[in-house]
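Note that this complex is displayed minus one protein chain, with the remaining chains in position.
To keep things simple, chains are lettered A and B as they appear, and every chain counts its residues starting from 1.
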Amino acid sequence: MSIVTLLTDFGIQDAYVGTVKGVVLSINPEAKIIDITHQIEPQNLVRAAYIISSYYKYFPAGTVHMIIVDPGVGSDRAILAVKTMGHFFLAPDNGVLTTLLDEDDIDVIVRVENTRLFLHPVSRTFHGRDVFAPVGAQLSKGIDIEILGPKINSKDALRLQLEKPHFSKHGELVGAIVGVDRFGNCITNIDESALEALCRKDSFMRLEFDICGKRIKGLSRSYDQAKPQHPLAVVGGFGYLEIALNGGNAKNYLNAQIGDRIRVAIKS
Amino acid sequence: MSIVTLLTDFGIQDAYVGTVKGVVLSINPEAKIIDITHQIEPQNLVRAAYIISSYYKYFPAGTVHMIIVDPGVGSDRAILAVKTMGHFFLAPDNGVLTTLLDEDDIDVIVRVENTRLFLHPVSRTFHGRDVFAPVGAQLSKGIDIEILGPKINSKDALRLQLEKPHFSKHGELVGAIVGVDRFGNCITNIDESALEALCRKDSFMRLEFDICGKRIKGLSRSYDQAKPQHPLAVVGGFGYLEIALNGGNAKNYLNAQIGDRIRVAIKS
Partner (left out) sequence: MSIVTLLTDFGIQDAYVGTVKGVVLSINPEAKIIDITHQIEPQNLVRAAYIISSYYKYFPAGTVHMIIVDPGVGSDRAILAVKTMGHFFLAPDNGVLTTLLDEDDIDVIVRVENTRLFLHPVSRTFHGRDVFAPVGAQLSKGIDIEILGPKINSKDALRLQLEKPHFSKHGELVGAIVGVDRFGNCITNIDESALEALCRKDSFMRLEFDICGKRIKGLSRSYDQAKPQHPLAVVGGFGYLEIALNGGNAKNYLNAQIGDRIRVAIKS
């Protein structure tokens, strides 16, 4: 089995994604290619960085994850190949791997420089086809990652300055909306363990959430634990606090934007 | 061969679909996973109910069809597994299977309760990943459906109150628009057999269609049987009457909405 996943900002209106798949299958006819999404807003590295952590662990070990969100294509930015937890990642060295590199024990990172593996001539505008696809296909066939290029230290990979949740001087947990999904659920950067640290032995039902001028009381366990068209706070499927609207769209209800603050406190 | 199809309201901008596929492939590496659509409007059970009947018969027997349009995720709604015509279906017990259950002879329906097959811990917000995916993967590997949980009677599954076409006291056949496709074709709930019942021995060319204040004469056999930019009535590929515009978009032309009435009569 060899699985290759694709996370890009290519959209689905052009032939870019199909072309990448053609190259992968030309090299590894056995590859199963799975689309994660191609709808990352053009060049939105932060969104891509957060999304990577959510899906990859649900694939079998050995999967090759290609991350092609690459505003610097054709410049001298490096391309990295990473091995961690039995999974392989290919991505530009532009910070898009920040959450992955921060969360996991990395086995190996190499800079992809072995041009013999590339598709020639290498265009300077479409490395997805000419570099990512052939190298990803080789990884999916089991090539040793160290053949791709020289090892580097994880610390030397570029990081985005992602805002982390913190405790205010009043003891509130302060986070931010980092994503909005198709349902309008507003996903924050606060994970369940941070909520537990805030609660200690108190019940989750004593939590209060302030967001966009609204106050929500108690942490729900599922989307139906508020009245219809009422907002609720819940830990979503990927382990992060999100604000939802039962039967509706919380982003529209709250008029929420990426980056908006959320404050969590224990009801006094 | 083991095919798994996906019909969801997940959209394609997030990692939800990819994550479901990762779980399926982790359990059944041989599965071929086919997207039907992920663009069902959030929680639009009626649209999903109609669409299921259109595609499933075109897949080989043994295919597992996962229907994940599930506003009640995490509540106590059941999840059903259905075997009919050699196909398997997994769906919430929320009425989304209404047309399927009404049209076909059902072999078996079970309530999916065998938690040993689930992904643990089971989140209360993402059963697509934690219940549907692992159970669907097991079905695609050939597990006996009765291992999933207790059998129930088809009558005990929840039904939507879908409006059916009827004859008015003036002898008109009255139906409604139940879907609009990408081309703007307005698809009704009137099937070809209902038109035949109306016509008896008369020609389809004597039919008249009233919709959104417009009158269309005669049933066309294909989209080009009206003048360019003129409306026409035709039986679409899935066997239902639809109103189209030759070379254009009938929904926009008619300013039509889901639920709008269509009246069909024999020209006097």
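Here is the rule we use: a residue touches a chain if its C-beta (ideal position, glycine included) is under 8 Å from a C-beta of that chain, and two chains touch if they have at least 3 such contacts.
Keep in mind that what you see is a predicted model, and the values were worked out from it rather than measured.
Across B:115, B:203 or B:222, the single residue that touches the chain missing here is B:222.
Taking the complete complex into account, residues 9-19, 21-23, 25-26, 29, 33, 42-43, 71-75, 123-126, 129-130 of chain A touch the chain not shown. Although one chain is not displayed, its contacts with chain B can still be listed: residues 1, 3, 5, 7, 12, 32, 34-39, 51, 54-56, 58-60, 63, 179, 181-184, 221-224, 234-238, 247, 249.
Operating definition for what follows: only the chains that are shown with their structure count from here on.
Our note on geometry: chain A versus chain B, Cα centroid distance of 32 Å, whole angstroms.
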